[in-house]
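All protein chains of the complex are present and in place, except for one that has been dropped.
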Amino acid sequence: MAILEIRNLNITFSDKKKPHRVVENLNLTLEEGDRLGLVGESGSGKTMSALAAAGLLRQKNVRLEGEILLDGQNILTCTPQELRRLQGSRIGMIFQEPMTSLNPTRTIGWQVEETLRLHTSLTSEERRKRAMEALRDVELEDAERIYNAYPHALSGGQRQRVMIAAAMISRPKLLLADEPTTALDVTVQQQMMELLRKLNETYGTAILFISHDLALVRSLCSRMLVLQDGKAVEEGASEKLFTAPEQLYTRELIEAVPKFERIERAPLKADAAEVLCVSDLCAFYPKEGGGFFRKKEKKEVLHHISFRIRQGEIIGLVGESGCGKSTLARTLLGLHRDYTGTVSHTAKHPQMVFQDAGSALNPSRTVEWILEEPLRNCTDLTAQQRRECVREMLWLVKLDESLQKRYPQQLSGGQRQRVCIAAALMLHPEFLIADEPVSALDVTVQKQILALMQEIVQETGVSILLISHDLRVVYQMCDRVLVMKDGAIVEAADAEEIYKNPQHPYTKELLRSAGADM
Amino acid sequence: MKYAGKKLLSMLVTLLAVSFLVFLAFDLIPGDPALAQLGTNATPERLESLREEMGLNEPFLVRYFKWIGAFCTGDLGTSYSYHISVGDMISEKLPISICMTLMAFAMVLLISIPLGILSAKHEGGRLDTIICTLNQVLMSVPPFFSGILITLLFGIILKWFTPGGFVSYDENFGAFLGYLFFPALSIAIPKAAMSVKMLRSALVTELEKDYPRTAYSRGNTPNQVMYSHVLKNGLIPVLTFFGMALTDILTGSIIAEQVFAIPGLGRILLTSIMNRDYPVVQAIILLMAFVVIVVNFLVDLLYQKLDPRITVE
Partner (left out) sequence: MKKQSVTFWIGAGLAGVILLFLVIGCFWTPYDPEAMDASMKLAAPSLAHPMGCDPFGRDVLSRIMDGGTITLLVAAGTVLLGAGLGILIGAVTGYFGGIADTIFMRIADALLAFPSVLLALVVIALLGTGEVNVVLSLGISFAPSFARVVRGEFLRSRSLGYVQAARLAGASPVRILFVHILPNIRPVLISALLIGFNNAVLSEAALSYLGIGVQPPKASLGSMLAESQTYLFAAPSLCIFPGAVLILLVLGFGLMGDGLRTGRK
């Protein structure tokens, strides 16, 4: 029997003057105990569909048409009381950002028990027992401590487990998971997927899994539905969709997923000069706190790092959040000064491409002004010559000249990242650091930006240190790879070598999480 | 407890800095306190012996520490104009200012919290628009003008109280509180308007975050989301404002005393400023600054109580 059935669903926002339709004529059926993936890029309407299914879109400015049947009851037309009862007993939902989705000033226990407190007449003792069970169910060790803790004291992975525990405590028949692993590290991501599968198999809870990550959906869901601009493009069994997609868009999406495939390019010259040499680098941060009179203590965040980069080489730096990747980048560029060891580079103006292109571009200046800025500061070119340079650069990064009068917020994400790359190249640096340059972008755009970076290396001979959490991206792009964990480099080898013959257990774990066949 | 200790230490440092600034400022005023006390026709010998007696010939830091030491033991000096102890002058008027301040502060809380919640609940609706508009207008009323308008409306037109008919607390406590009601209201109204605005925007910000959505997904009613999830988080940023409001009300009472002819601390402060009676001015200003600093300290403690994220390493 179908636990969730969506029939001819239309969702229209009427915030501003003109109504804006985000989901059009959506149909889907989810059988009991089934796992269905809802896939699409940002703006495809996948989150809105999930919110509607959870009854969270019944607001004044949203028009909902069609039917959403949960266990036979229509979510769109039932009374608020009935809806709340369904929410408390039949549906659980988990969200993308576990930190902001938890109330910061209530204990974990209070929040996990909430559904029981609202919808059952259990005593506080019984509720506590159930909450403990739920916390242990999601494989949280030390449930006792976590029960009394506040969200800020937990790690990202623990928070998402807590969210799952809270959603599962009333044994719902349907779990809506909206990008639940996107904000997490790859290794944690993998554990989370295993947990979801286990809960699905143990309790028979159907899962509607929403994600932009096709590989992830393939690993969990038996069926998937591809959405584009609010419309269903293709639906079918995951394996079939992956191996023989019928629609063009599905094929594009699948092809854009980073794989362990090298992008072919000319081999490095044997006599290429060295542009950067780092030896025995340690970096420090001041510890939080400290007193009025005591000297502030320091914490070593990078431990004895040594490596070198040759001209025209792309080196990958892989590691999870908080491992010190960004500190290393800032230290190499002279933005962080508290370090010991030596950093010597022959490069004149080392530059950086940032992860969040939105904040890396000055919002109150035009593209032209931003691109001219390095030339104004560091060269004696006339205004005429500077504009000529800007035009050449726009051509190199494949942006239309007409964009140069625009402000950053008037550009798309991909265009912004191209502008960032252009700005970094204005002074013809010999060395460039790219800090997660594509992780904030949709997969199709990701692929284009990576290709552009390859072209630029061929064209200009610049060396790149490519920082990423995604081993696939690094494998595609780089000649050599450094694997970083807790501020130290645990493995360094050629990309091919790392992939075929990883030495360190952490490297193996990363490879497994990235879906390498091992 | 470590947090409280740290804040306490920080408070003491600020107290010391403030008292130093006050002492320094009044030490820089041209003019000789001894001369001021004796008059211009005093003999140089008499002047010199008084200067010695008052300790004016000692180095600056010694005088500062003697002064602050005396202040801590309750000796606030002697008034130039009245030749009586400043401590006695102040302690007689203190209950008036304290009562008025607390009354006005209670009014601010009682008015602003319910209205702020109401306004945030109906964000964008008609009720919200009315409350916001009214707020904006009331916020623009200078506190002394709200006092004048209240006198005009309740005192002269409606005759609910007699303007200028202040009754002291030792005569009839009930009548004393009754008379203070309208002055307190006149200080409270503009502050309450500002508090409603603050609280409303803090609550609206909280409502737009992710965790209320989580709460809805568990089947909470809008009221439950407001009272058991959002309210506490929304009050945290407003806490500082309430602390500031309390101290603003304290200084606002100087003005209200003038409007309603109440012989309180503010009255003495003003006349002392006009008469250049520096020991009195110095003592009252330091006292008020101390109250402000202590209130800030209490707000910090309350913060930690409400917000589990504040901890010390």
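Order of writing sets the chain letters: A and B. Residues in each chain are counted from 1.
Following the convention adopted for this analysis, a contact is a pair of C-beta atoms (placed from the backbone, for glycine too) under 8 Å apart; a residue touches a chain by one contact, two chains touch by 3 or more.
Everything numeric in this text was worked out from a predicted model, so none of it was measured.
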item: Hidden partner chain, touching residue among B:Leu50, B:Met139, B:Ala175 or B:Leu239; value: B:Met139
item: Touch with the omitted chain, as defined above, among A:Thr331, A:Gln351 or A:Thr507; value: A:Gln351
item: Where the missing chain touches subunit A, by residue; value: 330, 333, 335, 349-352, 354, 356-357, 359-365, 373-374, 377-378, 420, 423-424, 426-427
item: Residues of subunit B in contact with the chain not shown; value: 13-14, 17-18, 21-22, 25-26, 28-29, 136-137, 139-145, 148-149, 151-152, 156, 163, 247-248, 250-252, 254-255, 258-259, 269-270, 273-274, 276, 278, 281, 285, 288-289, 292-293, 296
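The working rule: only the chains that are shown with their structure count from here on.
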item: Mean-CA-position distance for subunit B and subunit A (Å); value: 49
item: Residues of subunit B that touch subunit A when the two form their complex; value: 6, 9-10, 13, 209-211, 213-221, 224, 229, 232-233, 236, 306-309, 312-313
item: Subunit B contact footprint on subunit A (complex, rising order); value: 54, 56, 80, 83-88, 91-93, 95, 97, 100-106, 114-115, 118-119, 150, 152, 163, 166-167, 287-289, 291-292
